[in-house]
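Just one protein chain is left out here, and the rest sit where they should.
Labels A, B and C are assigned to the chains in the order they are written; within every chain, residues are numbered from 1.
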Amino acid sequence: MAVSTQTNLAETNRLEAFSDGVFAIAITLLVLELHSPELEEGQRLWPALVNEWPQFAAYLTSFAILGIMWVNHHSMFRQIKRADRGLMFLNLLLLLWVTLLPFPTSMFAEHLEDDSINASVAAAVYSANLTLAAIAFSAIWWHVLRNHLVDHDMNKSQVRKSLIRYSFGTVIYAACIGVSFISAQVTLLIVFLLALYYGFEQIRTRGETG
Amino acid sequence: MAVSTQTNLAETNRLEAFSDGVFAIAITLLVLELHSPELEEGQRLWPALVNEWPQFAAYLTSFAILGIMWVNHHSMFRQIKRADRGLMFLNLLLLLWVTLLPFPTSMFAEHLEDDSINASVAAAVYSANLTLAAIAFSAIWWHVLRNHLVDHDMNKSQVRKSLIRYSFGTVIYAACIGVSFISAQVTLLIVFLLALYYGFEQIRTRGETG
Amino acid sequence: MAVSTQTNLAETNRLEAFSDGVFAIAITLLVLELHSPELEEGQRLWPALVNEWPQFAAYLTSFAILGIMWVNHHSMFRQIKRADRGLMFLNLLLLLWVTLLPFPTSMFAEHLEDDSINASVAAAVYSANLTLAAIAFSAIWWHVLRNHLVDHDMNKSQVRKSLIRYSFGTVIYAACIGVSFISAQVTLLIVFLLALYYGFEQIRTRGETG
Partner (left out) sequence: MAVSTQTNLAETNRLEAFSDGVFAIAITLLVLELHSPELEEGQRLWPALVNEWPQFAAYLTSFAILGIMWVNHHSMFRQIKRADRGLMFLNLLLLLWVTLLPFPTSMFAEHLEDDSINASVAAAVYSANLTLAAIAFSAIWWHVLRNHLVDHDMNKSQVRKSLIRYSFGTVIYAACIGVSFISAQVTLLIVFLLALYYGFEQIRTRGETG
């Protein structure tokens, strides 16, 4: 019995190590989407660089989101003591959306200032990626609770509270898909502020409970 | 004696950590093969994006395969307690095919809709890469059994069963090389379904034995 | 209480592992900014390669800086025994500047030999990136001292000394922003020498205290 627990703990460790690797690589690969502006003869670098602000805004936002996601993943897995097959596959599903993010980030930056519908489509695809990641997070938590993989029993009120908290993120990101068709730039701003809020909100939550 | 065992265990750990790193990087690098469609003046983003479906289908398939391979590698190495030189080199051989995969993935996506023989060649090269990875997996398992590197003795029936299971993957992927010359798109579908099947099949197998 | 300490130690470990991953990836991605010179018919490779010296100088400098930063990060976190939310976010802020570095490195190399103001702008952006990283380092250390996250109490003189040491780096890098407008090439040289100095200076410091 003790051996079995030991083994399962080890499995969680390697799952976390693999996830950490994927998060670390995805967050670092974002920089490959930043390109030094191509200047014509006599053109100045600084204004050309300022003109590329959508690239930097999208970079910063995706960095913040992946950073917060990593912190959340870390917090969640500190509570998970046993890993089963289902958890491994749901975690892979989450990592799919994590590794994909540099692609819509780059597309979002490219079209952020377009006058056409393309800016909205790029913003909506970006928001959809985040929504899918949030759903994967909820699914992991749901699976973990249903299969008693956490290290302590939670009462019904705590369970409901924690599930609402994850659903909240999903709803907001899904709403961003709609907002994209009003303004791509507002979408980016909301997503960025949401990342900041999530950071601070968690500090408060943990101050209460722990 | 105890010290020696300790040392060998440590060696397996570092071997696993290195392999995890390579899997995590390869699975994350796949996104670099996705490119935002280049639009002409007035062209719409959404249809151009939909038109790029082979890129996304190939991305998803390779992600699923590398994810399953990581899970398999993880399961296999949980049973391996000692690492010798031979294991290290066979593992490097497996990692060679793992790190190579983004290349045929990108080529497959590029030619998936070609009318010419090129679609079949790209599909065959992709299938050959997977076949070679499956062979490397079999070779590792064969080596591990022959040199008693597992943590427990298996009876003859279990050994035969496990070897047949690995050979099965090799045969299917090799068959995909042939299918490539009938239809590249069917090949992609088979490989994707096979990844899903392998995921679920293992859940069942482990439920039986452990 | 003991359990709680254990948990916090574990948290620092995963924070370090994630940071190590980001440092390792950022330092390795630098090579992607090196490009084989494109030769015209009959042009010789060697002189073309020598002509690309700014690429190699910038590569070497950024490698040295990221290497030293990793060593510093390592030394700093050896003294940190507990991680709180604030530390996690300040660490993410530091990693933001670490992952960004390949971008100004590439831009710096591209414009190092420009006659125009662009060389200075590129050098200033590069120096600003380093300044922001140095500020993040100081902020982490400040936060750690204020919240007693280190493993031992330092007396006032030691605290002041350590804070001055971190401020020193910030001031020098900030000064480099100014130097950029005198000479981009001198800026690169100063930054490179500073990396070497930091390496050797720390050896001396640690020889004294430990």
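Just so we're on the same page, contacts are C-beta pairs under 8 Å (C-beta built on N, C-alpha and C of every residue); 3 or more make two chains touch, one makes a residue touch a chain.
Since the model is a prediction, treat every value here as computed from it, not as a measurement.
The chain we do not see here touches B, C in the full complex. In the complete complex, the hidden chain is touched by one of B:Arg14, B:His35 or B:His148, namely B:Arg14.
For the chain missing from the display, the contacting residue among B:Leu29, B:Leu145 or B:Leu189 is B:Leu29, taking the whole complex into account.
Within the full complex, the residue among B:Ile65, B:Met107 or B:Leu149 touching the omitted chain is B:Met107.
Across B:Leu39, B:Leu92 or B:Val159, the single residue that touches the chain missing here is B:Leu92. Residues touching the missing chain, restricted to subunit C, are 16-17, 20-21, 23-25, 27-32, 34, 36, 39, 42, 44-46, 49, 59-60, 63, 67, 70-71, 74, 78, 199, 202-203, 206 (touch as defined at the top). Within the complete assembly, residues 7, 10-11, 14, 17-18, 21-22, 25-26, 29, 32, 85-86, 88-89, 92, 95-96, 99-100, 102-103, 106-107, 110-111, 116-118, 121-122, 125 of subunit B touch the chain that is not shown.
Just so we're on the same page, only the chains that are shown with their structure count from here on.
Listed by label, the chains that touch subunit A and also subunit B number zero. With rounding to the nearest 5, the Cα superposition of subunit A on subunit C corresponds to a rotation angle of 90 degrees.
Inter-chain spacing, taken between the CA centroids of subunit A and subunit C, is 26 Å.
Work out the mean CA point of subunit B and of subunit C, and you get 37 Å between them. Annotation for subunit C: residues touching 2 or more other chains are 25.
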